[in-house]
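Provided herewith is a single structure, encoded as structure tokens, for subsequent inquiry.
A single protein chain has been removed from this complex, and every other one stays in its place.
Right after this comes chain A.
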């Protein structure tokens, strides 16, 4: 039983027991409560930007732009010293390498708050880290290291979900042994003499971890996408990609030469409409049928903190016979009761997903990427992937680190450390999100995602937040344009299993302090306990 707010009859499919509502006034999110595909409530929220805040943000950018033009003018007419690097004298009559307007944003906005990024660290990027202290004599144009180190800064920015970024313990010991035995480099590609026995061991382990037939590993996560999507798709194929997909997925899709169509973020109606159009009408103009259709989605979207609606996508994929490529860069190891990613989180069958891709950088404390799936798929990639033929394979100690940490998560090393960490991560996530929500900040994303974006909106607050948090010994990540839409700048926290309750409490107190100082508590929902009277909570409480 479900409540459908508007009556619409497009695409009702009674035989499978699903009800798809595409039409006037249908809200995207209420499907979560009404379809029987989800075993537990799927609660995501993206609270709207308050109008006053939006207006002030635009005004802020406007003022910065005017000042930017003024400063450019002063620099051109030599009233102000120009710190920018200049072209060589001998090459002054060449076509300019950069157009002035391309770098306007970099020169005038990014430079002012540049000290919030590229902060060098001097220790393990664990729950606490040591930052190298930097000072700038000329407003962020150059930095000098004072030689001092800021010790024990709480790390809320590194992708260390299960806390495997450590320099002691079984993982580090195993990696050390491997370094002594194998060395660090490989000096060859997989198809030549770069295929070590360690790689084969890792591939078998990854296949077992994911529950697929076979898998292949690559040296870089970004390159896994940009080199394998072109090997699978070509001209005459269609790629349906989510609006907010990562740059590597976009690059891979572009390099493949296939037609790309974008659907709204996590919006199943938009995806269904595109699929329907594609199958019924075929290729544009010629109306020939498409060779293959591939849906590109991510497990957790790192800028929004949202989780993909996997059960619905799988149902759609089966109906329209499309293929699914799931990029689990952030969700592998971080979601699910056994840490097997978003498939485990929803309790689905890994065989339903055609291509499972992920990276080892986030939850395994290492580097590299993998693709898992049926044996035919992986055999094909062994022959045709650009990485197998031209790129160097993974370094042996990196491989060993993944093997040890994966065995730990699976519980095969004889301890319950993996399971403990998984529980700790999900507890930390729930606690952190609940507290931030109670404080009155606008938090985006799913309640279970360890990536927590906190909205800042105004450009000046981006810089202020980063600096104030550092003063209180907490390292945070702030993101602005162009990684996010121009008025939706945010601070992004990554909760880790290595964070203890005290660390989270310290961080939360500091965030609350800074939030009061900078007036960041924008949320208009009811804070203490009950969520408020919006539609989502009504449906949740009436779920059957």
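Heads up, the rule we're going with is that a residue touches a chain if its C-beta (ideal position, glycine included) is under 8 Å from a C-beta of that chain, and two chains touch if they have at least 3 such contacts; residues count from 1.
The rule we apply is simple: contacts and distances are computed from a predicted model.
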Identify the UniProt protein name of the omitted chain, choosing among "Dynactin subunit 6", "Serine palmitoyltransferase 1", "Death associated protein 3" or "NCBP1 protein". "Serine palmitoyltransferase 1"
Identify the residue among A:57, A:189, A:241 or A:489 that touches the chain left out of the display. A:189
Considering the whole complex, which of A:214, A:266, A:331 or A:361 touches the chain not shown? A:361
Options A:398, A:436, A:452 or A:487, residue touching the unrepresented chain: A:398
Which of these touches the unseen chain: A:113, A:129 or A:469? A:129
Please give every residue of chain A in contact with the chain that is not shown. 85-88, 90-91, 93-99, 106, 110, 117-126, 129, 132, 155, 157-160, 164-167, 171-172, 175-176, 179-197, 200, 219-223, 226-227, 232, 246-248, 251, 254-255, 276, 279-281, 289-293, 319-323, 354-355, 359-362, 364-367, 376-377, 379-384, 386-387, 389-392, 395-398, 401, 475, 477
